[in-house]
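For this view, one protein chain was removed and the others were kept in their places.
Chain nomenclature is as follows: A, B and C, assigned in order of appearance, with residue numbering initiated at 1 for each chain independently.
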Amino acid sequence: MFFGSDNQSCASQPILDAIIAANQGFTHGYGDDHYTQQAIDQLSAVFECELDVFFVPTGTAANCLALASLVKPWQTVLCHSSSHIIMDESTAPEFFTGGARIMGIAQHSNKLTAEHIRHYMSLGGDDIPHNSQVGAVSITQANELGQVYSATDIQAISHECKQHGLKLHMDGARFSNAVSHLKCRPAELTWQVGVDVLSLGATKCGALCAEAVIFFNKDDARSMPHLRKRAGHLISKGRLFGSQFSAWLHDNHWLELADHANQHAQKLAQQLKAFADIKIIWPVQANELFITLPKPLADHLNAQGAEFYDWYPAILPVHMALNGNDRYVRLVTSFLTSDAHCNEFVQVIENYLKNN
Amino acid sequence: MFFGSDNQSCASQPILDAIIAANQGFTHGYGDDHYTQQAIDQLSAVFECELDVFFVPTGTAANCLALASLVKPWQTVLCHSSSHIIMDESTAPEFFTGGARIMGIAQHSNKLTAEHIRHYMSLGGDDIPHNSQVGAVSITQANELGQVYSATDIQAISHECKQHGLKLHMDGARFSNAVSHLKCRPAELTWQVGVDVLSLGATKCGALCAEAVIFFNKDDARSMPHLRKRAGHLISKGRLFGSQFSAWLHDNHWLELADHANQHAQKLAQQLKAFADIKIIWPVQANELFITLPKPLADHLNAQGAEFYDWYPAILPVHMALNGNDRYVRLVTSFLTSDAHCNEFVQVIENYLKNN
Amino acid sequence: MFFGSDNQSCASQPILDAIIAANQGFTHGYGDDHYTQQAIDQLSAVFECELDVFFVPTGTAANCLALASLVKPWQTVLCHSSSHIIMDESTAPEFFTGGARIMGIAQHSNKLTAEHIRHYMSLGGDDIPHNSQVGAVSITQANELGQVYSATDIQAISHECKQHGLKLHMDGARFSNAVSHLKCRPAELTWQVGVDVLSLGATKCGALCAEAVIFFNKDDARSMPHLRKRAGHLISKGRLFGSQFSAWLHDNHWLELADHANQHAQKLAQQLKAFADIKIIWPVQANELFITLPKPLADHLNAQGAEFYDWYPAILPVHMALNGNDRYVRLVTSFLTSDAHCNEFVQVIENYLKNN
Partner (left out) sequence: MFFGSDNQSCASQPILDAIIAANQGFTHGYGDDHYTQQAIDQLSAVFECELDVFFVPTGTAANCLALASLVKPWQTVLCHSSSHIIMDESTAPEFFTGGARIMGIAQHSNKLTAEHIRHYMSLGGDDIPHNSQVGAVSITQANELGQVYSATDIQAISHECKQHGLKLHMDGARFSNAVSHLKCRPAELTWQVGVDVLSLGATKCGALCAEAVIFFNKDDARSMPHLRKRAGHLISKGRLFGSQFSAWLHDNHWLELADHANQHAQKLAQQLKAFADIKIIWPVQANELFITLPKPLADHLNAQGAEFYDWYPAILPVHMALNGNDRYVRLVTSFLTSDAHCNEFVQVIENYLKNN
């Protein structure tokens, strides 16, 4: 019962098969191979535009290289206070950007909005060079509370960004889950609504180790070859990334994987709603559930082998302070989550409640 | 009518005289001169302890070198959301620390408290190495809202810091104003209540260009010679700093200067209380007043030559949103502020109100 | 005829098989899985000691994280002027170390020696904090000129390092090739002769994407979890690295791969010695050959599909300035290089010479 993270899963079979197929003979190194080129072509087709793509091994690298491309070291990046870049990547954003500031806002909301940005920008702080100026906004799709930004949400955000000359970055570690939820075309959620750079994650969504930084505006990408190299993220056997992305995108495999994960999150949510003691905190949209449940029950689940993480209490809705008897935990499903895993989880709960 | 900042004043005459006196013949460079040594000895006497001192030209350098001595690049510095290090030093803290995070809290309070720190530390985020861990707390004395931390306040904060293994830095750009207000011994406000490093500012308080980073714990200072040099803050003719600090501390000159500034802030506050349209937002303790006043009146004051800055509306008390007809401004007094300056300021207001 | 680099080869079959075998079901993320643990145990057995291991995706990351663990930002790293860290990793060493200096010495020698270090250290520059002090020495085994350091060489170097309090790093991107050449036990080439940290590369030597930073002294490793994370080099599905290293080390597979590569370098060298116009510049010890050959011949080889890189003319022996009619190129063999590849290469040369 692994609900700790979608990265606890292995790679899907088609992706593994692609790695195997690519593992033959010699190719040029450092991404100058046809697997890489093919993956780029597929990305271009999927996003219906020309784009600059840089493959990297981790989501942290993808996000932080993207930000380093967009802001100067004396600028500030605005993001939701629960975002991965501010909560879960150590001080990598500061490191990669040469010391830009990362500023979390929208503290008790479950999504960043244009209004949050407008409010922050209205608070003054335009005394240059004393005040650090905002250079970019970063949003996560689907975000760290399992919430999905609609095309309209993003459009409003990017509109506000443009008023202030800010670049817009999207952390798409679970972009496929968002696309699956919205049934949109990828273009409709990115460059067509003003996203400048997308960190597109495959690792959490069925790959073994494959992330891409996608620039919809080539000018923004000019420093990237240098930034990636000097951060040690230009791997020599580039076919590892090319083959995975190629298989992931082929024939909508990426969306099938995301559909599977999302559906199992919905299914689990349905099952958990039956229990009065368990509260689902945020709407279940992608592949993450945030619930509160009695501590003894949560501990029992852990003891029975269920894996999940306690989540940051700072990121509860403001009206819902955590009472001392509950745990606030996150459950994540993946392409590998089966009905059996969900049922077993629910069964443990039922058994526990019966006996307590 | 210069109420823009205490750094709009020249140096006091005794300090200038000391510069003149030190400007004779040859000495060793880089602080290896007797003016510097004498200043260090005086600091030691004033603080009643052994200490390591590093003189630098600016408050930003003093603060950021202090922080760089205390935290690792992957750690976080907690501070009040209105603090100078987060509002007015660009991204210097990130630069000097090699990319540590600067996190502003206590947003709508006028001082940071132990409770604010306790709350922040309770919010989780102890998953190493994913979550950046707090390494230090920085407070400003007197702070950017003109508030003074009592010895008891500081003791409570440092007690909380020790619970979590955090270092405590004090930005003392206006330390003399705080000492003057509290009538404490400097030791009682620093090392005796758990302050590890003090940025002691003389520039705003009567000097021309002289700041000191004071370490009460020599272990914390080990990197400082290197940090200061590679940041370009080791000046060659060290007598410039030594002579100023020496004169500043001599015979309580520093406290006389601060007393003068504080008293004129009190005086101005008394005078302004007479006007119904002017609200004093925070208690006047040191040498800064924060007021709201009708826009046309504020504009008229500026037109008549009064200098002051609009302050960040983010740093109003939460119940006091700025209405569109007012301006929220900061008035700062210094050793050079005279009764005549205050009276002229008040006269302009009276004349304006009479005619409008 | 791929002689461009050993990273132009795919992974060996046993290593691919291990990736396939590990790609099943769920595990914990971020290296907390049994594949990773098993690889660490095997490394410990191979090196006959306890060690701290950090797996990363690239050699640049491995080297630069190692250096960042060993030196302060105000220190200097000494290395051979042809070393990978100074020639081929952009300014990654400066980036990871927070701005330490990388200083190349021993310019016209084919190996760094204790004498080079002694000479550099004798040149003064000990005025602290003005002069940057050397903090570490980095050597490459086998090095960028295909040369192998004997245990005695390394012992002499580390002895000199200890005289000056310097740490010793070894870039082991081709460590297996060196071990294969010397027929030593790995311990004899590392911790037993004073190496503090080893970047152990598997990627060039038969893996797909797998490097390790190995600390023989746990104290040196204390910052590594943070350094790796904030550089984006902590991958989530750690089994990718664990499985590869495990298969690589299993049953001496790593040394068989290296033997194969080295033997084909020797074979090719033997064949090339027959041609008067081709000069082998440095002794062939590991899996690299450095030759000069007439430009038209080199161009013809390229035209016939032979891949190799022109090498930096700065790194010719001082007596051997490159004449305008020759090209100075590097040929690299790998576990995948076959007799047929070598023979085809030689055949192209013979045919060309016959007809010209």
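Points to keep in mind about this one:
Keep in mind that, in the parts below, contacts are C-beta pairs under 8 Å (C-beta built on N, C-alpha and C of every residue); 3 or more make two chains touch, one makes a residue touch a chain.
Bear in mind that the values here come from a model prediction, so they are computed numbers and not experimental data.
In terms of the touch definition stated at the top, the absent chain reaches A, B, C within the entire complex. Of C:90, C:155 or C:176, it is C:90 that touches the chain left out of the display. Among A:72, A:250 or A:279, the one in contact with the hidden chain is A:72. Contact with the undisplayed chain is limited, among B:92, B:156, B:286 or B:315, to B:92.
In the full complex, chain C makes contact with the omitted chain through residues 73-76, 87-91, 94-95, 98-102, 122-125, 127, 129-132, 310-314. Residues of chain A in touch with the missing chain: 72-74, 98-99, 128-130, 223, 225-230, 234. In the full complex, the hidden chain is touched by chain B at residues 2, 4-5, 7-11, 16, 19-20, 22-29, 56-62, 64-65, 89-92, 95-96, 203-204, 208-209, 226, 229-237, 239-240, 307, 336.
Definition applied: only the chains that are shown with their structure count from here on.
Taken together, the touching pairs cover every possible pairing of the chains. Chain centres here are Cα averages; for chain A and chain B they lie 41 Å apart.
Taking each chain's centre as the average of its CA atoms, chain B and chain C sit 52 Å apart. Here the spacing of chain A and chain C, counted between their Cα centres, is 35 Å.
Chain contacts: chain C has residues 226, 229-230, 234 touching two or more partner chains.
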